[in-house]
Structure formats: structure tokens, C-alpha cells
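First the structure, which I've put down as C-alpha cells, then a few questions once you've had a look.
With one protein chain removed, the remaining protein chains of the complex are shown where they sit.
This part shows chain A:
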């Protein structure tokens, strides 16, 4: 099973069945609201992944769900971290475009692997003052279920996925480390990262349309 691709899917796939209520007060992101949001988005995404529509159409649907459910802008900036300010405005724009594209293509290149995927809510828990962590259990045919945690924050008054955590590993932290290593090893040039991302998107696209 492709853990990383699942993580990518995880961005898109906040799935849950029932909101198990345990909601400590004083939290900005209400746990029930976060869980409901994860469930609604998740059902939508499961529907898109399991639909019989052509790949291009499925990708469009998935992309639309992702743009609505994930704080793409915030996550993208978090991952670029300290390099955001050294990037030129044109590079920033290009990075955001490529980041979103990577997110979507990582999923669409593997549509076949997600057929029959099902999701349910595990235990829910509050993690920080601002964000809620929603636990889900993900099942696919012929594989044992495993758990993913969704960090849900409030962005512009709406709940948005800001991170995915599998077995104690945060996707945004791991990806920040990866991107920063690419830039550092190329003399601090953000353009080197953009080149690498462009090649990656092209490779993923090639996989989707053999």
C-alpha cells in the first residue's frame, strides 16, 4: 500500500460516519463541527473516487473538493516556511500553483488504487486551542484498516483541513523538511524546488494517462 499516496489522499479525504461528541469548552474549532465537516467532505470525496466517470472528470471533481476542504494557501505557505519570503512574487505564485497541482495529481495518478475505499470516524479528540484533531479509520478492499488524524482549523470562518497525521508523522512537517532540503542543497534557490516540482507534476500526469 502506498502510504504516501494515502497521505496525499488524506489531504482530500476527511471521512467520517458519526460525530462522537466530546467537546471541551473554550476551543475555537468545535470538535463536533470539525467531525461533521470531515464527514461531509469525506462522503463527497469517496463518491468522487468511486465514481465510474472518466479519469479527467474524476480529477476535476476531486480538485474542486480539495480546494474547498483543504487550506491549500495556508498549508502551502507553512510548507515553504522561511523560504516564502526569499521567493520572488512570481515564484510564490508559481509555487502555489504547483503545490495545488501536486496535491491533486498525487491523488488522481492513483485513482485505481482507491476504488472501494471506505472511511469511518474513529475517536475524536481536541488537540490544541485552535485546531481540532479528528480521527478516522480508512478501509480498502483486501487491506487491514488503519487510522489517520485530520487537523482541522478555522480559516476565514470555515473549517479547513490543515494537516494529516499518520502514525505520529505529520504530513506538513515531513513535506516542509523535504522542500527545505531541496532548496538548501541548491544554494537557497527556490527556483530549484519549482523545477523539481514541475518535473514531479509531469511524471504524475504521465502516469495518469499512459
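Observations on the structure shown:
Note that contacts are C-beta pairs under 8 Å (C-beta built on N, C-alpha and C of every residue); 3 or more make two chains touch, one makes a residue touch a chain; residues count from 1.
One rule holds for everything that comes next: contacts and distances are computed from a predicted model.
Taking the options "Heme lyase CcmF/NrfE family subunit", "Molybdenum transport system permease", "VacJ family lipoprotein" or "Amino acid/amide ABC transporter ATP-binding protein 2 (HAAT family)" in turn, only "VacJ family lipoprotein" matches the UniProt protein name of the chain that is not displayed. One of A:37, A:114 or A:179 touches the chain omitted from the figure, and that residue is A:179. Shown as candidates are A:61, A:118 or A:140; the residue that touches the absent chain is A:140. Although one chain is not displayed, its contacts with chain A can still be listed: residues 1-6, 8, 81-82, 106, 122, 135, 138, 140, 143-147, 149, 166-170, 173-174, 176-182, 185, 193, 196-197, 200.
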